[in-house]
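A single protein chain has been omitted from the complex, and every remaining protein chain is retained in its original position.
== chain A ==
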Amino acid sequence: MLRTIKPKNARSKRALKNREPKVEENPKQAIFIRGSSTNQIVNTALSDLCSIKKPYSIMFSKKNAIHPFDDQSSLEFFSQKNDASLFCVGTNSKKRPNNLVFVRMFDYQVLDMIELGIENFKSLHDFKSTKSSIGMKPLFVFNGELFEQREEYKKLKNMLLDFFRDEVAESVNLKGLEYIISVTAEPVANPTDFGKVFFRVYTIQMKKSGTKQPRIELEEMGPSFDFVFRRNRFAGEDVMKEATKIPKELQAKKVKNITHNDVGDKMGRIHMKKQNFDNLQTRKMKALKKKFNKVEENNKEEPSTKKAKTA
């Protein structure tokens, strides 16, 4: 645990307040960190992923003796110190060569971890193509039925979406959709086997199509990975429940007395007092107008025109 800091000036007070739990959260910050032994592939992979994730990423340039599956204390420390809740730890060992561990935190505690091995890595700089500018929101596409069927794939999908989606936006500039992250699950013959997962990043070019929507062409931007599944650790049910709670303020308010039927008509229910049928306005007819009444009365008693008016 870090010591609790008491802010001494307004600036640090504001900074600390920004770190407090919020109803609508800040975009998640990611830390890219090297384990005790790495190689060139892992290092470039980390820096490439970091540059995609910019500006919500921090690169740790030194090695750290981190073993996420054995001891999480240093991850917790870094998380609290940097107010970051995503980690990507790169290691390389004989047993697990070219290893990336994606870690998510909740309340500065490890929520879940997925370990992936890199095969067939191509860096961002190996592709001679236009790169997307910093801070653009990516599009995502997840290909393959496995992402709907298998628990590990589902978690990986959720993890990657969480990792790279940055802030939740209400609206998006149509010209700012610059790149797409494509994750494809290799089909497997045996339902318990794990296939590779292809992680590709492409820049998007919008061409004229003669319609409202543009014709899309892609150009590979990198990095490109073929991932293999290794170890993982998923969150317990109760922790996940706590982490996916929706604050009261954001929950949709129940709309009373308004329903929609199958046709799509809006039906409202109103509550009224008991109606007085004596005063009920029925269909208006010229013949029933009051002034005709008066005329008749006038005809009967001529001198009392004033009275009739007041009556």
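Note that a contact is a pair of C-beta atoms (placed from the backbone, for glycine too) under 8 Å apart; a residue touches a chain by one contact, two chains touch by 3 or more; residues count from 1.
Everything that follows uses one rule, which is that contacts and distances are computed from a predicted model.
When the listed names "Interferon alpha/beta receptor 1", "Exosome complex component RRP41-like", "glutathione transferase" or "Ribosome biogenesis regulatory protein" are checked against UniProt, the chain not shown comes out as "Ribosome biogenesis regulatory protein".
The omitted chain makes contact with just one of the residues A:L16, A:I41, A:M59 or A:L177: A:L177. Taking the complete complex into account, A:R165 is the one of A:H67, A:K131 or A:R165 that touches the chain left out.
Annotation: of A:R34, A:K53 or A:R200, A:R200 touches the absent chain (contact as defined above). Among A:S47, A:Q72 or A:S85, only A:S85 touches the chain that is left out of the view. On the side of chain A, touch with the chain left out of the figure occurs at residues 20-23, 25-26, 28, 85, 104-107, 111, 137-145, 147-148, 157-158, 161-162, 165, 168-177, 180, 182, 184-187, 198, 200, 202, 204, 206-218, 220, 235, 240, 242-247.
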